[in-house]
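Yeah, one chain of the complex is gone here, protein chain that is, but the others are all in their spots.
Note that the chains are named A, B, C, D and E in the order they appear, and that numbering of residues resets to 1 at the start of each chain.
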Amino acid sequence: MRFAIVVNEGPYTHQASDSAWQFAKAALAKGHEIFRVFFYHDGVNNATRYTVPPQDDRNLQKLWSELAAEHELDLVVCIAAAQRRGILDADEAKRQGKDGDNIAPGFRISGLGQLIEAGIQADRLVTFGD
Amino acid sequence: MRFAIVVNEGPYTHQASDSAWQFAKAALAKGHEIFRVFFYHDGVNNATRYTVPPQDDRNLQKLWSELAAEHELDLVVCIAAAQRRGILDADEAKRQGKDGDNIAPGFRISGLGQLIEAGIQADRLVTFGD
Amino acid sequence: MPTLHTVNKSPFERNSLATCLERAAGGDGVLLCEDAVIGARKGSAFAKALAEKAATCAIYALAPDLAARGIKGEDVVEAVKTVDYSGFVDLAADADRVCAWL
Amino acid sequence: MPTLHTVNKSPFERNSLATCLERAAGGDGVLLCEDAVIGARKGSAFAKALAEKAATCAIYALAPDLAARGIKGEDVVEAVKTVDYSGFVDLAADADRVCAWL
Amino acid sequence: MSEKSRKKFLYLNRRAPYGSVYALESLEVVLIGAAFEQDVSLAFLDDGVYQLVEGQDTAGIGMKNFSKTYRALGDFEVRKLFVERESLEARGLKESDLMPIVWEDEDEDWAEKPSIAVVDKAAMAELIAASDVVLSF
Partner (left out) sequence: MSEKSRKKFLYLNRRAPYGSVYALESLEVVLIGAAFEQDVSLAFLDDGVYQLVEGQDTAGIGMKNFSKTYRALGDFEVRKLFVERESLEARGLKESDLMPIVWEDEDEDWAEKPSIAVVDKAAMAELIAASDVVLSF
């Protein structure tokens, strides 16, 4: 079965990103396909490589990046939500005249159409948020 | 009277930062002093200069930076909360081995002791959050 | 006033107004701001609780937040006074402490 | 099952469980996860509502979230079944749609 | 896109505007989603009914007033806005407190028709049960 996952909250402040990652991992372990993970609202904050969580705690950005690398997941960060919250890739930084970028490996910035497409293409869409 | 303000939510997702800014502005207009504005939890996300909100909307980071410049406000971002959420100044970036920083003008990163000190030094502490 | 309590979430969505009203002491003030102002509309399920609490506590709602949600002055429960941000500052200054119910 | 409803917030803090239970149809499933599992503890103010809804809907609680909050298997209301993340995936796959009450 | 691949999208709007960004960012999805020519319904329940209340004035809070955008939804072929009666009533709101939102029926000489339907809780449950994809805000 083909799942799409929506993550609406940033890391740590709410459990949403943890729950979504656990769900994704469990779905992949059962042989399901994950068409896309879409990060919206504060969910875009999962995609910054600037986080340095305490050593004895999980690193959610890394967990997502690693899961994406292992399973070729499509991690999409909503561009409009990212602009409001300060998540940039190199192209966006250049376009907006910013002096740096902070996007983590395995994430890509794209439009809201990617969320609708995920709803169309996936058999089930599962949302995690606040 | 001497106020301290605590902001526990990032910009846009919740109204907390807007409310805190309006409160600060009104307090200053009445001649009160603001000892410190302390950004905790997701509140640290107010301090990134990477945000690009829509042109027809307010830019909360700029509003805070400008208010701080005009009134010499002390805008303190909690270091532990900032590390979890990817807010870095140049020193922190160097210390953590990150390739860039994103802190906005007028904000400084410091410890939780600054929150306790604000509670001790201020006549009133007012908290805005989710 | 001894304590100014602030509530910022809709009482329909969260328990913060209910929990605040149960713990606010006589003579305290309660300020509704942000989405909490929704509870202060006439005919709302919380109008009665606010009117009752107003017998012992002063209840306020932030006017700019009421306006943003399309609630006019005449739509607000009579027991609730409206203030602007400047009035919010005055309330905080007049109170001995401010307690946020987040 | 027609719809799997997910609720992730404590019913003591938010209205999402109440609003979900009122709109879940017969034959639907309701999964409590994250802080929502607090409602499924025996003796909680929501235990009765869950037991009643269990007559027409299957109610689940996520075991790892129960454990994190110190709620043991025997503390869970009998009408509520526990599942792990793998069981959550099965429920989502078996349902025609998943509806999150955020 | 073929009729076969048209899916029923339901937007579940449960929060008041301005206190959080969900109402605005839900609307942004609806506008972008319109280009995909799916079968779109918007549900407003719980505090979400406040998104459609007339007379929103955000000057005092310094935020953008996006309420007028709901009136333009008809131009995006988004014509099915379901508002829950019980949610209105609990909040002291009547249908007449909502913005008039209409769409123009091309087949009837562009006659204006109401986009808002006030429905009861049971109908809201049926709406969920009849959808293919639920987007929650």
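Definition applied: a contact is a pair of C-beta atoms (placed from the backbone, for glycine too) under 8 Å apart; a residue touches a chain by one contact, two chains touch by 3 or more.
None of the values given here were measured: they were computed from a predicted structure.
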Legend entry - Visible contact partners (per top-of-document touch definition) of the missing chain: A, B, C, D
Inset, instruction - Spell out, residue by residue, where the missing chain touches chain D. - result: 8-10, 12-13, 34-35, 38, 41-45, 47, 63-65, 67-72, 75, 84
Legend entry - Positions on chain B contacted by the hidden chain, ascending: 6, 40-41, 80-81, 84, 111-113, 115-117, 119-120, 125, 127, 129
Inset, instruction - Identify the residues of chain C touching the omitted chain, counting contacts across the whole complex. - result: 2-3, 15-16, 19, 22-25, 28, 97-102
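Quick note on the criterion: only the chains that are shown with their structure count from here on.
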Inset, instruction - Would you pick out the chains that touch chain B and also touch chain E? - result: A, C
Legend entry - Chain grouping by contact, computed as though chain B were missing: one piece
Legend entry - Chains in simultaneous contact with chain B and chain D: A, C, E
Inset, instruction - Report the chain whose mean Cα position is at the greatest distance from that of chain B. - result: D
Inset, instruction - With centres defined as the mean of C-alpha atoms, identify the chain lying farthest from chain A. - result: C
Legend entry - chain A and chain B: spacing of chain centres that average the CA atoms, whole Å: 26
Inset, instruction - Go ahead and note the Å separation of the Cα centroids belonging to chain D and chain E. - result: 28
Inset, instruction - Could you tell me which residues belong to chain A and also touch two or more other chains? - result: 41, 80, 84, 125, 127, 129-130
Inset, instruction - Would you give the residues of chain C that are in contact with at least 2 other chains, written as numbers and ranges? - result: 8-9, 12-13, 34-35, 64, 84
Legend entry - Complete list of chain pairs which touch one another: A-B, A-D, A-E, B-C, B-E, C-D, C-E, D-E
